[in-house]
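Left out: one protein chain. Kept in place: all the others.
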Amino acid sequence: MIVILRPNTPKELIEEVIKEVEKLGYTPHPIHGELQTVVAAIGDERIHHTLESLNVLPQVDRVIPVQKRYKLVSRESKSEDSVIDVDGVAIGGREFVIMAGPCSVESEDQLLSTAKIVRSLGAKILRGGAYKPRTSPYEFQGLGKHGLRLLETARKETGLKIITEVLSERDVEHVAASADILQIGARNAQNYQLLVECAKTRKPILLKRGMSERIEEWLLAAEYILSKGNPNVLLCERGIRTFETYTRNTLDLAAVAIAKRESHLPLIVDPSQGCGRADLVKVLCRGALAVGADALLIEVHPCPAEALSDGQQQIDFDVFAQLISELRPILNATGRMFV
Amino acid sequence: MIVILRPNTPKELIEEVIKEVEKLGYTPHPIHGELQTVVAAIGDERIHHTLESLNVLPQVDRVIPVQKRYKLVSRESKSEDSVIDVDGVAIGGREFVIMAGPCSVESEDQLLSTAKIVRSLGAKILRGGAYKPRTSPYEFQGLGKHGLRLLETARKETGLKIITEVLSERDVEHVAASADILQIGARNAQNYQLLVECAKTRKPILLKRGMSERIEEWLLAAEYILSKGNPNVLLCERGIRTFETYTRNTLDLAAVAIAKRESHLPLIVDPSQGCGRADLVKVLCRGALAVGADALLIEVHPCPAEALSDGQQQIDFDVFAQLISELRPILNATGRMFV
Amino acid sequence: MIVILRPNTPKELIEEVIKEVEKLGYTPHPIHGELQTVVAAIGDERIHHTLESLNVLPQVDRVIPVQKRYKLVSRESKSEDSVIDVDGVAIGGREFVIMAGPCSVESEDQLLSTAKIVRSLGAKILRGGAYKPRTSPYEFQGLGKHGLRLLETARKETGLKIITEVLSERDVEHVAASADILQIGARNAQNYQLLVECAKTRKPILLKRGMSERIEEWLLAAEYILSKGNPNVLLCERGIRTFETYTRNTLDLAAVAIAKRESHLPLIVDPSQGCGRADLVKVLCRGALAVGADALLIEVHPCPAEALSDGQQQIDFDVFAQLISELRPILNATGRMFV
Partner (left out) sequence: MIVILRPNTPKELIEEVIKEVEKLGYTPHPIHGELQTVVAAIGDERIHHTLESLNVLPQVDRVIPVQKRYKLVSRESKSEDSVIDVDGVAIGGREFVIMAGPCSVESEDQLLSTAKIVRSLGAKILRGGAYKPRTSPYEFQGLGKHGLRLLETARKETGLKIITEVLSERDVEHVAASADILQIGARNAQNYQLLVECAKTRKPILLKRGMSERIEEWLLAAEYILSKGNPNVLLCERGIRTFETYTRNTLDLAAVAIAKRESHLPLIVDPSQGCGRADLVKVLCRGALAVGADALLIEVHPCPAEALSDGQQQIDFDVFAQLISELRPILNATGRMFV
């Protein structure tokens, strides 16, 4: 850590900082600049007390951590890309993977018709929410266990793998029994108890970035899972909250490139949540592919205008077919395999 | 709901919207303006399908909800201020309440010395985290059940009521057995399963605003609790995440005034989280009081520089004493009672 | 406009709103819903008084504009893409255009060596700041008129067209005498006097989006230029300010797609400002191309580590060469011509 003192700090107050640094387990190394003194505190920041608490001393201007706080998720810990095996579907390798399906599982018809279409167009994984986190308690909360049954039926009939969201620690076990990938939504992105509970299942976990989560915090949330012994994490960028109101969220495609550099984990992009508008999904899929995403998570519905949740961001079968055909030339250009 | 169509929409596409509005349970009422047609959809938005899904139709420019989505928390549902009874301490009435104590419970000494001081200066409620949500899995996670035991001891010795955070649905029962108020932190602000589980205890719940939660979403999170039959909610503004980096969060004091106007629930301000800097706590307490907060939640520690969590935002005993004495004239000026 | 009244507004207060709507030049059209009354105000919003002022009436909940506020920049006003002619270089057509060069013009050597390299790799336009808007008055402010002379020399020697920023109304005339495109930076994105002054020159104007400018506001800033009779506007997305600190700005690639849909004007992306990190420039160029940008504005410097401004976001000649070769397959895939 680096402790920056205010200009003109008297000697005895510099000494106070040096002593406190020592007391908290670091070796202090003061550097006297032209106007200000800086105390470099040598020691492994991950096993010592943080020195950020020294900000309370009036002579301290700022405290700067030096080390990255994440370890297992970092490129330093594992330099080659992680490839996550989802019951035979590899994510993070040369193949580009498409996960598609309705926002919510609504009925057998709705789910199966969607599953068949998306499979025929190259999707390998079916998405569908059985438990829905809704902003209002009066909105459709999902079909719950019945929804999971329908997802199992869809898997049996189509061979698609299943990804579905888990909202409650108490649901983890039975959701994991039905799903191939556990999805953690943006609202639970820092619900560490839920992350730890999911980690125990050893299932792949798709971890969405929180609405206002910095990249470092997102990687640290993944670190919670890896540090519990589950390396199967898929990082998912789904847009961040900004002042812009034209879109529901601002899709941060630079974050995909950054996370791929900082971490060995695969990167997924959710363009549907990412903008909240069906008419932008196709173009954002192209952008996501171009910046190096390993997979897409796309909301597809037989009749979006009548969907029970988030209809405005779901695309219909025709648009999904166009999307796939528009992606193909860029897939070739970027050297990714698909179907 | 109001469905705004794009300029120059042909008649048959207007008809399509009108039919869809009807099909989704509303009475359509088209208004033909000079350049654009607007379809007012008459019906109770809280019991019908949302029409926001109509945004997928290309002729639809925007869909605007008319009604507020929250009901039980609103002033329309209850015009007088709610006063929440915390085992004899009333929050939301004429008395101004101070909740104070360490960020984390660290030891019996630390907790009891703090409890005695804050009580002697007028605090009625002791805060202290036994379960800590930490950004990194390698940081101090709290003393857990042992921390709860120490909080109980402090209550017995000082008579202070206890507020402590609950992180996990599975902890709700035993935390509720120790605490007088259950605290929901910003990271769990939209963890609806946890909110519902806490609601069942009938205990007062302090609900922090999420880091990037709009006021409407915050009130809807409270609605989850009220709609499960627990009216004892304390809304807590604790700063929102913005581009500004000087402070950890931007304390949104206008939100206090807005929430008090929209809702009958008491409003608490957490200046410690609200700025993340000990040196701003006193002045933000004054501001919070002046804009109409009913209570404060303040982090106080015997030696912040050596605290196990968030030392930089905790104040020591001397500063807490100054804070109280600086608040008194404004308490008098605003007609609030204190001690 | 749509005026939404609060629930339970008494008849006489509804009447008051209706009268005010009429007085302000609209035909009121009240709709009585189940819980609330809505007054649709019929009239052209661009020639009447805004009704947003009615928000001051206590019975008014919200006022919603119906019409778009921009006219000449909109697709409704001109459905085909505008192609801007920059002294023989067409921007906005099938050809993909690269503008590249140093952040600041520093010396003849620096500028000419860069100009020759970027031209040899396919750039058509040379960027370089002669007047630099710097956050601190103590930072390098640019070479001013001498910088313009060097840009003219570079044009003469390489045939590249010149884009350079203008900061002051008083500089517009002489900058326009040297430059082929006038650049308006993010800090001046809503400096309407400067926009109007630039408009008068009839030169093409590259208009950057402001740091926290909504898309609507950006298009309205362009409307200032078009409404003064200059249709030659290039819209430039350069990242918006968010809570994320890993990057200097968050490049909003969805905004490119949105602006292209809402407007006929060409869209340029500045990946250098867009992230503020040289190591992300290549990947963001690929993303920008994939979402439909018409041109790129890239900072290139012979030795970024020693640049006089923004060295951290400038790429060197080798990286620029890689960038171009990595773009080629995606250019082919998207059907854009280049060199």
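Brief remarks follow.
A, B and C label the chains in the order they appear, each numbered from 1.
The rule is short, and it goes like this: a residue touches a chain if its C-beta (ideal position, glycine included) is under 8 Å from a C-beta of that chain, and two chains touch if they have at least 3 such contacts.
Because the structure is predicted, anything quoted here is derived from the model rather than measured.
Touch with the chain omitted from the figure is made, among C:N8, C:T27 or C:S168, by C:S168.
Here the missing chain is touched by one residue of C:P7, C:P30, C:G93 or C:P133, and it is C:P133.
Contacts to the hidden chain, counted on chain B, fall at residues 212, 214-216, 240, 242-247, 250-255, 257-258, 261, 274-275, 279-280, 283-284, 286-292, 329-330, 332-334. Residues of chain A in touch with the missing chain: 2, 4, 7-8, 29, 31, 33-36, 38, 40, 42-44, 64, 66-67, 76, 212, 241-243, 245.
In the full complex, chain C touches the hidden chain at residues 20, 23-24, 46-47, 49-50, 52-58, 63, 69-71, 133-139, 167-170, 187-188, 190-194, 210-212, 217, 220, 223-224, 227, 241, 277-279, 304-308, 310-312, 314, 316.
Rule of thumb we're sticking to: only the chains that are shown with their structure count from here on.
Of all chains, the one whose Cα centroid sits at the greatest distance from that of chain C is B. The two sequence copies chain A and chain B touch through a face in which the numbers common to both exceed half of the numbers used overall. As a whole-number value, the distance joining the C-alpha centres of chain A and chain C reads 30 Å.
Distance between chain centres (mean CA atoms), chain A to chain B: 25 Å.
Along chain A, residues 212, 279 each make contact with two or more other chains.
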